[in-house]
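One structure is given here, and the rest of the page talks about it.
Just one protein chain is left out here, and the rest sit where they should.
Presenting subunit A:
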Amino acid sequence: MSNQKKRIFQIEAFQNRVVVDPKYAEKTWKILVHAIHEIYNHNASGLSFEELYRNAYNMVLHKFGEKLYSGLVTTMTAHLKEISKSIEAAQGNLFLEELNRKWNDHNKALQMIRDILMYMDRTYIPDTHKTPVHEPGLNLWRDNIIHSGKIQSRLLSTLLELVHRERTGEVIDRGLMRNIVKMLMDLGSSIYQEDFEKPFLEVSAEFYRGESQKFIECYDCGDYLKKAEIRLNEEIERVTHYLDAKSEGKITNVVEKEMIANHMMRLVHMENSGLVNMLLNDKHGDLGRMYNLFRRVPNGLAMIRDVMTSHLRETGKQLVTDAESLKDPVEYVQRLLDEKEKYDGIISLAFSNDKTFQNALNSSFEYFINLNSRSPEFISLFVDDKLRKGLKGVSEGDVEIILDKVMMIFRYLQEKDVFEKYYKQHLAKRLLSLIVKLKTACGYQYTSKLEGMFTDMKTSQDTMQGFCSSHPELTDGPTLVVQVLTTGSWPTQPSITCHLSFEMSALCEKFRSYYLGTHTDIKAIFGKGQKHELNVSTYQMCVLMLFNNADRLCYKEIEQGTAIPASDLKRCLQSMACVKGKNVLRKEPMSKDIGEDDSFFVNEKFASKFYKVKVGTVVAQKESEPEKQETRQRVEEDRKPQIEAAIVRIMKSRKVLDHNNIIAEVTKQLQSRFLANPTEIKKRIESLIEREFLERDNSDRKMYRYLA
């Protein structure tokens, strides 16, 4: 007793007191062996943990740890050999169950032993760098059972057979499978991989190789893909249920390789059911499946993309060269739009908006649309047609949508300027016809001017072209841009008469004769550039041309020579002689204003950085008196309605208001625009009373009331 006491409180001191009974170790060990034996026989309930623990403790304490450890190993080995025999003896299906059961037993026993020998684990093991009890326990199991000759191969083949059976549709005991597989995993990942996973993958590959061969003979593309998908999902499910999660990637690779990658080409090009067929028939489900499956294998998507592209180009090419559709541009474009829409649908529904496919689509469209050089023209005709229909009452939204789609097609055009050219013409025609419609709706007067303007523009262009082409000798002379305008249609431009220089007149005459050949009377107006290439107004040009024949001219001569009205002439001369940097003429005296006695010379020293110089027209500095009055009046006129509107607004909200307040309010409202004159306001109020918008209050002459 006292020994124990000492032992617990003075741990160091115990060696001296130990009873080293040589037989002691042997005895103790026997007890433990017996205990282990009982444990393996499920007889532990008769044992006292405390006793066994104490014994083990004592052995370690008395330096018999070595004996304990090695003894343990020997004993366990012996037991395991027994167990292995019993497992081997198991028949057929019971094999796996027996193995499972024994494994569970072993684990339990191992834990118990470990608990009893805890002290050894904690003290002896670290000191000697051996492995804790648990490990040799597992290793012993592995060596004696799993790697025992008879069991190893049988185990593997049983497992694989079960998997195979499940693949062919049988139901197997998944729980059992899971336990066994877990056992392998517990024994170490290398065991799992070597003893099971590797062969499993090989067998699976073979299986799927065979299956895919069979399927591809029997099924069409769509069905085959369905089957492949099913198998793939099956394998994934298998892994979740009873395999190591790390196997998922590996087995899916096997399936993908065998079922998809190896047969990709054949599937895609399968007659009557391959990719092309799916595209033609908008089989979105099948296409989507193909996309998902092929995405898993290298180059899968690339293959789909390539086949789609070449098919698209073929069909597109046919579309644009088909004689039938070429007859009707609207039909042509409509078919293009339909095709685009179809593929957009396919890409968004089946190919999950994959950008690479979108790009392939775009490049294909671009390719074949531009094969036909008349595409731009047709597109412009189509747009034209749609706009026309748009007027007829098709909802604006629809037209918008259609135009958007056309825009997409338009982007594919490489020759967008061709489109522009055609479209301009069509647009012009369109607008003209619109005007025609307006005319029928609102009467001739309403539209005559508009019509006139458009017609003029067109005629000008045509005439110009005609003139130039019929007089090729004029190309090196002054170039002519003519706008043939119908008087009255165009916003007022006072028709100017002036004398033109000789060359210009000659040119003018030529044009006039040409034109008169086809049209009635006109006045030709020229605008031109010269030498240093001056861009000048007509008047300025006339003046300058005079200087071709004379070096110096006085104001009166110029006036006579050009017959330009005085004020305009003065301005014209001012801009040419007095503006800094643009003084193509010199004036004497050098004053800002033009006097009747001024003389003008050509400015030899005129220099400019630019080749083309634009000489503007100086704005009139001062407005003449009558003009001023006129402007003033016009402004006053404009103000009247504004004042009236303000009065009405105020009275509407206030209902009743007295005179002074009205004035104040109106002034305040209008002060952002102009300063209202009280007299004017009064006048406006009177006018409104007359027109029965307001009334004077009967009792108070100063109050006004709003009349609804």
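Here is the rule we use: a contact is a pair of C-beta atoms (placed from the backbone, for glycine too) under 8 Å apart; a residue touches a chain by one contact, two chains touch by 3 or more; residues count from 1.
Here is the rule we go by: contacts and distances are computed from a predicted model.
Hidden chain, UniProt protein name from the list "Elongin-C", "Septin", "Geranyl diphosphate synthase" or "Isopropylmalate dehydrogenase-like domain-containing protein": "Elongin-C". Taking the complete complex into account, A:M112 is the one of A:M59, A:M112 or A:L267 that touches the chain left out. By the touch rule set out above, subunit A reaches the unshown chain at residues 1, 4-5, 8, 39, 44-51, 53-54, 108-109, 111-112, 115, 118-119.
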